[in-house]
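Omission of a single protein chain aside, the complex is shown with its protein chains in their original locations.
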Amino acid sequence: MAELDLIVRNARVATAGDEFEADIGVKDGVVAHLARRLEAEAGREIDARGRVVTPGGIDGHCHIDQPTTDGSVCADDFASATRSAACGGTTTVIPFALQMKGMTLREAVDDYHRRAEGNALVDYAFHLIITDPSEQVLGQELPALIRDGYTSFKVYMTYDDMKLDDRQILDVLSVARREQGLVMIHAENSEALAWLTRKLELAGRTAPREHATSRPGPVEREATHRAITLAELTDTPILIVHVSSREAIEQIRWAQGRGLRVYAETCPQYLFLTEDDLARDGFEGAKCICSPPPRDAANQQVVWDGLINGAFQVFSSDHAPTRFDDAQGKKLHGADASFRYVPNGVPGLETRLALLYSRGVLEGRLSRQQFVALTASNVARMYGLFPRKGTIAVGSDADLVVWDEKEVVIRNDALHHDVDYTPYEGMALKAWPGLTLCRGHVVWDGEAPAPAGGWGRFLACAPPAPARPAGRHVTDFHPA
Amino acid sequence: MAELDLIVRNARVATAGDEFEADIGVKDGVVAHLARRLEAEAGREIDARGRVVTPGGIDGHCHIDQPTTDGSVCADDFASATRSAACGGTTTVIPFALQMKGMTLREAVDDYHRRAEGNALVDYAFHLIITDPSEQVLGQELPALIRDGYTSFKVYMTYDDMKLDDRQILDVLSVARREQGLVMIHAENSEALAWLTRKLELAGRTAPREHATSRPGPVEREATHRAITLAELTDTPILIVHVSSREAIEQIRWAQGRGLRVYAETCPQYLFLTEDDLARDGFEGAKCICSPPPRDAANQQVVWDGLINGAFQVFSSDHAPTRFDDAQGKKLHGADASFRYVPNGVPGLETRLALLYSRGVLEGRLSRQQFVALTASNVARMYGLFPRKGTIAVGSDADLVVWDEKEVVIRNDALHHDVDYTPYEGMALKAWPGLTLCRGHVVWDGEAPAPAGGWGRFLACAPPAPARPAGRHVTDFHPA
Amino acid sequence: MAELDLIVRNARVATAGDEFEADIGVKDGVVAHLARRLEAEAGREIDARGRVVTPGGIDGHCHIDQPTTDGSVCADDFASATRSAACGGTTTVIPFALQMKGMTLREAVDDYHRRAEGNALVDYAFHLIITDPSEQVLGQELPALIRDGYTSFKVYMTYDDMKLDDRQILDVLSVARREQGLVMIHAENSEALAWLTRKLELAGRTAPREHATSRPGPVEREATHRAITLAELTDTPILIVHVSSREAIEQIRWAQGRGLRVYAETCPQYLFLTEDDLARDGFEGAKCICSPPPRDAANQQVVWDGLINGAFQVFSSDHAPTRFDDAQGKKLHGADASFRYVPNGVPGLETRLALLYSRGVLEGRLSRQQFVALTASNVARMYGLFPRKGTIAVGSDADLVVWDEKEVVIRNDALHHDVDYTPYEGMALKAWPGLTLCRGHVVWDGEAPAPAGGWGRFLACAPPAPARPAGRHVTDFHPA
Partner (left out) sequence: MAELDLIVRNARVATAGDEFEADIGVKDGVVAHLARRLEAEAGREIDARGRVVTPGGIDGHCHIDQPTTDGSVCADDFASATRSAACGGTTTVIPFALQMKGMTLREAVDDYHRRAEGNALVDYAFHLIITDPSEQVLGQELPALIRDGYTSFKVYMTYDDMKLDDRQILDVLSVARREQGLVMIHAENSEALAWLTRKLELAGRTAPREHATSRPGPVEREATHRAITLAELTDTPILIVHVSSREAIEQIRWAQGRGLRVYAETCPQYLFLTEDDLARDGFEGAKCICSPPPRDAANQQVVWDGLINGAFQVFSSDHAPTRFDDAQGKKLHGADASFRYVPNGVPGLETRLALLYSRGVLEGRLSRQQFVALTASNVARMYGLFPRKGTIAVGSDADLVVWDEKEVVIRNDALHHDVDYTPYEGMALKAWPGLTLCRGHVVWDGEAPAPAGGWGRFLACAPPAPARPAGRHVTDFHPA
């Protein structure tokens, strides 16, 4: 066994299922041995005595170097985003290859590969965003792309330049069912929020805080119910992304209780921000504008409950890197313009894991197993990367985070993205990744990221593998 | 008191609130006296000893002489429809003045008055159907029409040539809130049912029974949830019409339980037909095609429960008079065509009251008070006709039904509409109106209707008056 | 028609179903005639022009001259209680004939008749309280008493000297089903509240405010769920009395939605008091101790919603007349003793109607029809007194309230019970009964009650007549 490349000794390994002390032997970037005591030697040894080691995080929802249509600029390219990911303990990112209207999906994918190639510090796969589900796209491109390893695709129920109507969503779901893809859904009622926005503007209420007023809980709840119905009619699993509210969670648990394969994701902004943050002084509230908006403390508690009781399967960042103090940033159209023109989204790739580990695990809300499941294992399963990614087991990639349990105050200065703020500035945490390895390679050593360059590789995804209960059929008719 | 025109003696009067024995004195078409024993005499006396007398029915949902866009023909004009109504105990009908796309609302109303004028045997008011909610319509026409007595308007969430999108519905609700109108909503998800229909057709499944397959419970449930959300966002009362399913009823009770002013209507076809009736031999199933479709026995029971526990406020016919065996009828495009081309709807103006009285009251499911509330008083309140219509009280119009409790078998031959079938052919009932009076005038004597001609008058409606609980506000923002 | 005894002219009559202007002609204590204009004359005429006239209230839940077991004293006898009722617009009271353990029911009833006879200013019927459901009681006494007009009986799930266990309740329900009685249930989990009380006492928390802590929402919810289950198993209607909380209301609406005949009552203390009132200075909070306890503002809103949406059928006072500053009163065992020894209950016979009319009707939450239904008509139906009581219709008793709409501040000095406080001291109302008639006799003229003495008569009750939907059977087995 002299052939091992690396041994992490005395690790307190925590996976989604287990917790044990072991030496981890790595060969060719893969976990080759787990043992109480590995007698072999290796080119490199790391002593993790007394420290928890978890699987490298997988961020299943982040926006990187994504083209925009509103004149704003995505501040992170693959280099900065994956650097930031690595420093926060994330070893796989799954950003979105966006089909602009009129583009083929394949063109979007090819373009996105060009952006990623050679620039990523950690591994990556691609979701697709389908904005133009033409017959060609649905009948030929999408099936071919699924076979090529692009097995998850997001559809929007809002945003004028991206949203699909219910019939288009049914078409996409129908393909997903036949070809075994997974549909991710952004669920907000587009027309309702546009209507409310217009009313607010007519009343002169355009400050950032009104962003929340324009998208109240029922706007999210309605679209969630509708998405569930479309999934039910086609007997197809779906993932509702970035769920923010008690009302949406009630719909999701109702669906799950009836045996539907409805999965859900939430994000740090729904645990740690509220609508009050949108009312921060000056235009600062714009920093926290994202959709759906943060709610209130009661909703935060229900989101926590959903993490605990299994309503949510995955916890992602929805990293959307728009700068604040920048001509193409949150102030794009000037602080006088309506909230509606503020580019949506908050940065979060680097802070996701430490936030949940500190406030979830170390404050007793979640077990380490739940933490790993939500941030890594379930994500890998959901997107067809398991067991290669998302766990620490024989044969899996040696993606490891060694935790330092110590007080850390979040400062944007200390983060590694190219965004000029974090919404969590000044928040005190109890832990931060002290070491991050991607396929056995140290990409963050607690002080600095590894040098830029192409360590990260593209991952082709298998069909999604959430548990597949025997379907309940609403009608006796299903698309061929 | 010699001045009375009519006395109905020894009536067992049943209203929504009361049940008592009295002589009913009528003067100028209005109830002038109620007394144990009226000593006065009158031009006409009717002895109702031993018989129940209820307020004349109000059919709040019926289609009469309504223009169509699919080449079918509305078989009943005001003469035949109101004749049929009278013979079934209904003394007020509220059909729909339909705005065809491109038409003004006022034109629709004027045209509809021309069709009604001089032809109605019983009284009538008009709902509006809004298919083109332009700025002109919403800003000027609709407010003016509400002031003129057209206070309720229906919007469709389905049917390509009539449906409104969510933003348009919000606009209509917003006007209704400000001007005190009532919005009636046909709730089915248009895109979902179109999608399912197309899949069924591609699979060669085009028989009438597939009409039900194409519009399963979740299609109705989703639109119901969405309608509730739109009403909630605008803090406006709505009436969900012709509710057919357990799933939609659950949504409605959920909304009512949260203090929302969500009202609901159901119809005889959801109590007495099932989807099996759509599978009747040959093309006969087409006779029962209506939307939403009849469901199954379990759903029927839940509809009964909803009548009993107050989920439903009104019980209407949704009379849609299309002939079966007729070139422009249910067989319009031939029995080989898809169910989708079969004109929707079933006739029911004449049978509505006797069906509910027999199966509801006389079989012990409903009290007489509930019967009167559902078929007359609540309808009058809902549409601003109370207390002129819908009750037997001092000052109210003398619209009376004297019941004969006897076995009656429904035969289309014995009905008075111009439709060539009834879906209830052969059903045995336990009662039928023996006498119908509209404003003191006998319009049905148990043998024959009164001669055609213009006894019926137009009724301008006041603002709707369902109970108005203190609103719960979802947002702090409401349209000016 | 010169034979009329009384005419109330120009009344704006409001009943549960109707609202109309009329002259009301009374003969022999009964409404003989309703007309726009009565040409007859009468011994007495009252002009009600411009004023609303509603049916005299029926208080279906009040404690009068009831024996106690804890050394406290019921401060109101039939004379003072019915005087107070009359001055507040209530013309029928239904207090409880209490079976003490070991007593026969018939003894309890006979004793109670002796207490009432000749002392009541308004009419009265009796509920029974069953504390000892022996075979003799269930098999012989109760059926006989039901036939004699005592058709409703209350059982307690709490209070050591009165509570029945689940098997006894099933026995009582079973008799009620067979003999057509109505079971009223006080639903709180006795053991849970005793356990919490003991824990609080051990912790030295004995102040009045802890009364609410000792009986939190789940204590009421659990017993409500259990009561519903027992009713479901026996397929028997029940009335849950004095419901206070959102959690119990959810259970009730859930049961009603499933077609069960579960009825519910609430009381003014759950609309107008909160647990904060139990924390009033000194020992004053004891004035508001009742069970279940008042909750918080959010619960109050849900109780209002339940009145509006039909969860509740009746609104009663639960008048429990214990003096505050009295050796046998709320201070019975001294202010140092635990809350558990404070006699439960608040006075409310006189204020019930004016509170609901002012805050419900005149502030727009309820229609006048809902007000009448909740306070009179539904009560009469529930307890088999309809249509003799509870409405203004031909043949009904002339029990009338003529309302003065004017500002009135509640002052105990101005009330007519024998209790030394009202929990609503200082509350401003917008109306008060200006005149109360019981069977055509003025029992309150707006200034003073009629002289004491026996105008009030005993009313034998018919079987309860809430709507009886076709039963849903949980098992295929029902008691013979």
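Going by the order they are written in, the chains are A, B and C; count residues from 1 in each one.
Here is the rule we use: a residue touches a chain if its C-beta (ideal position, glycine included) is under 8 Å from a C-beta of that chain, and two chains touch if they have at least 3 such contacts.
A quick note: this is a predicted structure, and the numbers were derived from the prediction, not measured.
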Missing chain: touched chains present in the view: A, C
Sole residue of A:Q370, A:N412 or A:T436 that reaches the chain not shown, by the stated touch rule: A:Q370
Touching residue (missing chain; options C:R9, C:R226 or C:K430): C:R226
Absent-chain contact - pick from A:R9, A:K163, A:R178 or A:R253: A:R253
Where the missing chain touches chain A, by residue: 1, 13, 15-22, 25, 32-36, 39, 250, 253, 256-259, 301-302, 304-305, 308-311, 363-367, 369-370, 372-373, 377, 387, 391, 393-396, 465, 467-470
Touch residues of chain C, complete complex, unshown partner: 165-167, 170-171, 189, 191-192, 194-196, 199-200, 202-203, 205, 213, 216-219, 221-222, 225-226, 229-230, 232-233, 474-477, 479-480
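Following the convention adopted for this analysis, only the chains that are shown with their structure count from here on.
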Fewest touching-chain hops separating chain A from chain C: 2
Centre-most chain, if every chain is reduced to its averaged C-alpha atoms: B
Of all other chains, the one whose Cα centre sits farthest from chain B: A
Distance between the centres, which are taken as Cα means, of chain C and chain A, whole angstrom: 57
Length of the line joining the C-alpha centres of chain B and chain C, rounded to whole Å: 38
Where chain A and chain B are represented by their mean Cα positions, the distance between them in whole Å: 50
Sequence positions of chain B contacting 2 or more other chains: none
